[in-house]
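As you look at this complex, bear in mind that one protein chain is not there, while each of the others sits in place.
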Amino acid sequence: MEKKGILERLAQGPVVGDGSMCFILERRGYVRPMLWTPEAVLEHPEAVLQLHREYVRAGADVIQTASYSANEERLSYLNSDNVEVAHLTSNINEAACSLARKAAEDNNCLICAGLSPSPEYRENADEVAARNQFRKQAQIFVEQNVDLLLAEFFGQIRELEICAEELKKHNKPVAVSMRLGLHGDTNGVSVEECAIRMAKTGADIIGTNCCFDINTSLKIMEKIKTALDEEGLSPYLMCQPLGFHCPDAESCPMGYTELPEYPFGLEPRSMTRMEVHKFARAAFDLGVRYIGGCCGFEPHHIRAIAQELNKERGKSPPVEKIAPAFGKGASKSAVGGERASREYWYNLTTATGRPYSPALSKPFVRSDEKRFL
Amino acid sequence: MEKKGILERLAQGPVVGDGSMCFILERRGYVRPMLWTPEAVLEHPEAVLQLHREYVRAGADVIQTASYSANEERLSYLNSDNVEVAHLTSNINEAACSLARKAAEDNNCLICAGLSPSPEYRENADEVAARNQFRKQAQIFVEQNVDLLLAEFFGQIRELEICAEELKKHNKPVAVSMRLGLHGDTNGVSVEECAIRMAKTGADIIGTNCCFDINTSLKIMEKIKTALDEEGLSPYLMCQPLGFHCPDAESCPMGYTELPEYPFGLEPRSMTRMEVHKFARAAFDLGVRYIGGCCGFEPHHIRAIAQELNKERGKSPPVEKIAPAFGKGASKSAVGGERASREYWYNLTTATGRPYSPALSKPFVRSDEKRFL
Amino acid sequence: MEKKGILERLAQGPVVGDGSMCFILERRGYVRPMLWTPEAVLEHPEAVLQLHREYVRAGADVIQTASYSANEERLSYLNSDNVEVAHLTSNINEAACSLARKAAEDNNCLICAGLSPSPEYRENADEVAARNQFRKQAQIFVEQNVDLLLAEFFGQIRELEICAEELKKHNKPVAVSMRLGLHGDTNGVSVEECAIRMAKTGADIIGTNCCFDINTSLKIMEKIKTALDEEGLSPYLMCQPLGFHCPDAESCPMGYTELPEYPFGLEPRSMTRMEVHKFARAAFDLGVRYIGGCCGFEPHHIRAIAQELNKERGKSPPVEKIAPAFGKGASKSAVGGERASREYWYNLTTATGRPYSPALSKPFVRSDEKRFL
Partner (left out) sequence: MEKKGILERLAQGPVVGDGSMCFILERRGYVRPMLWTPEAVLEHPEAVLQLHREYVRAGADVIQTASYSANEERLSYLNSDNVEVAHLTSNINEAACSLARKAAEDNNCLICAGLSPSPEYRENADEVAARNQFRKQAQIFVEQNVDLLLAEFFGQIRELEICAEELKKHNKPVAVSMRLGLHGDTNGVSVEECAIRMAKTGADIIGTNCCFDINTSLKIMEKIKTALDEEGLSPYLMCQPLGFHCPDAESCPMGYTELPEYPFGLEPRSMTRMEVHKFARAAFDLGVRYIGGCCGFEPHHIRAIAQELNKERGKSPPVEKIAPAFGKGASKSAVGGERASREYWYNLTTATGRPYSPALSKPFVRSDEKRFL
């Protein structure tokens, strides 16, 4: 049986992305905190493969390669930190593709290779160097025959345009995604202009990922949709937000990384799966068709996206057999069995358990928003 | 090299236990929510093994078998729920031992087999049936040559005494542990009396686990310590609390299971690793020598226990190489690198990110504590 | 028409006390913060009279003299603080009676004179000096022909017994009231023992006031009721709690004064009138018959007590004419008119408006309760 491609799938109904790799592998002990380099694909392949498989089991249709930060500059820190064995960037990217491909077999999934912004562009606005980096990465991913090329986590629309140009040279579906909060891109280009320029790159899929929470991301997606509609543009929309609630970072150019809790104090902000159900429904209703998660999204969160959309997708995730949504089917005699209903969880306001904690933090000074008191 | 036994290790310094199995495997897609049966040891052994290995990597000295709920009654639900393949209880327990043993090899760890309360005793106070169940389980575990027998999660001191009698018949170290909040055992036997009776079973190690958070558990351990001191008893002390903050359940006989958020809305209550550092220090200062976690404790939480006690233990966990505590050593150029210090995280009050959530919930009516308003 | 006395009124149904004097007059600019001395009765009599009248208008049946801290020692601070004009203690107490009497005329109210603990007893356990102070104060109040003598705010049951002995020498109804949280009196005498000893003084009315919030105070009143019932004692019960929520002070011997917010940061803890409705109902259901408030209770809070008990009292407060409970009768065309119902307010969970504030504070070290983390 030939696998359906991403565009065919999107034409038929909503597609479920996967969740966080770096953040979750850091907690499991396989990724360096703050550096987030993916040498685990070579050093602990079984741990990476296991996480991929959990996303497949949770219902993801697309598995992203564990290649975040897999560029020369970030990997060079490994040497500077006196790490014994450093790895070739190409080896890491190839191994990442191989592990994603292996996991994807379990449920006929597609694999997607992600490219991130170039340090050279960020620091020197060096378009030539950036283009070079994107070209090389794309080449590896095309050789590895991935199903989708994704430029994601871009903070500057100009750099994303350069990357998209390189990706469009190959005969592959292309997606582009920015980290966008209320402020627009990090140079203050408005969300609406970013939306139109993303669409005009010719990418098949455009959207947002990381740095902002589900509520902010939905607001941004609505702005994007409106802007595209006004221009008569209609790429597929994707949304892969943070798995942490951070309304306090909504106006920060760098999103949640400006919060004092980043990266080791974010647990209280983790979403419940019921909140993800609501997100998935709201995103679908807005017209988003590629729905997944970024940092902080765990397998049970991806499961919540998939199960919320069981009907629209005409299928349920592999885990459904033992864990239908909301604990449905749990024996009445089991502890908590009486809570096994959608209604119970939808109407519950979960407490934080933290009477000594405030609800919000004051972001570091880079926030756009002034608070006087 | 001969492995040192648990008692030798405890004599030398603090021992680190492992974390949650059921809760974490449920999120990963391998355990039935609310039922918590461990058939994954047969159906998805690689997923169970991976989680064991993460605890080893995080610094656990002892790996517990994934055998919670592995008794006839709980497993029988699998049939009643029309599950295709049911498993023999003995097969599950044997597989659980085998996976724990495999993971333990990585870092010279011990394996511990856990026995839980008997449904027959809970429902009919049937001492004969309960004793029978404990005898059979103990037999399997002894045949599997585990390093430690642990009767844990007991709510009634009388039942625990029966179990301890059976365990003491074998030539193995024995630990006994109750779920104890402010109310004492579920029949209202005081914490102090439970402490003394646990010690008088002759168990080498006594303590508490599950159902209550780190703060409540420390209060209870202090009561236990005081009661034992007054009686001149001095077993080793163990503490393996919940990984969720639940001060609102402190006076509930069934602990956090009486909160409306149990089991799918607990994420906001998850601990940060810095809170676990403080717990480990406070537990050690109280004289607790076996320190681990129960439901909700993830690998990075166990890492926090181990790293807090690096000096006292004279060693650091395997993960230390890439992830020293507090992000220490992270390149200054990495995002967040300036936060890589113990002082920063100790002094941070983390926000919840949830301005629409209250801090506490009202437990279901079984709570001992009356609230008028 | 002869006024009915307090005991006749209590025999007929619930009696409504008044609210805070010191705290509210401090906010209005007439009482020294932290010192709380009542020289305003001489220096700004119109301000004191106005506040008394507001309580009458709100439905109070009894007006307490503004004589808190009106003893030699506290007043002596005025000199030490280089205050120009100091006043004779007797002048202050007489003026306080006179103002209360004037306000009481408006609605046929009774006046109650309060005696507080003796500094000499607190510092030196000097029973003779304390008895002397109580005798002199009682003498003035009896000469002023007050309707009720009240020994209140006592932290030590022994001192209260001495005071009660002096009060019982006069032919007046006597009430005695302690500030009691979970810890019992400040020497650790249990709530139950305090209850029985208060009743055995022969006081007509016994109860609690100040330092603890409505929820804690109700818990304590329930303990008191149970203890009295077991002893076959049946004085009238009174409860005049704090107007601030402070669950975090429940186990502190000195109650809310141990919180870091005392006394200038307590506003967020102020009760809504709907919470007072619930308090009044719960207190009445427990058998409390004298229901009022202490520090932080404002006129609209006293109104809430009175209006909740309109039916039981067979009358409504003077303010009812323009302000029935819950805004009932407000024109629909008025802003907010649609919210003019009991049901609306009973079911509302009010937000704090403070996303940067935690719910609880850590009391100063005197708290009985240990928190580890």
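Labels for the chains are A, B and C, by order of writing; each one numbers its residues from 1.
Here is the rule we use: a contact is a pair of C-beta atoms (placed from the backbone, for glycine too) under 8 Å apart; a residue touches a chain by one contact, two chains touch by 3 or more.
Here the structure is a predicted model, which is why all the values come from computation and not from measurement.
Residue C:271 is the one among C:95, C:271, C:291 or C:305 that touches the chain not shown. Only one residue from C:18, C:204 or C:298 touches the chain missing from this view: C:298. Set against the missing chain, the residues C:245, C:278 or C:313 yield one that touches it, C:245. One chain is missing from the display, and on subunit B it is touched by residues 248, 354-360, 362. If you put the missing chain back, the residues of subunit A touching it would be 214-215, 218-219, 222, 275, 278-279, 282, 349, 355, 358-360, 370-373.
Hidden from this view is one chain, which touches subunit C at 26-35, 46-47, 50, 53-54, 57-58, 77, 80-81, 213, 244-248, 257, 259-274, 298-300, 303, 318-319, 322-323, 326-327, 329-331, 333-337, 339-340, 345, 348-361.
Here is the rule we use: only the chains that are shown with their structure count from here on.
It takes 180 degrees of rotation, in steps of 5, to superpose the Cα atoms of subunit A onto those of subunit C. If you average the Cα atoms of subunit A and of subunit C, the two centres end up 58 Å apart. Computed from the mean C-alpha positions, the centre of subunit A lies at a distance of 33 Å from the centre of subunit B. Looking at subunit C, one finds that residues 355, 358-360 touch two or more other chains.
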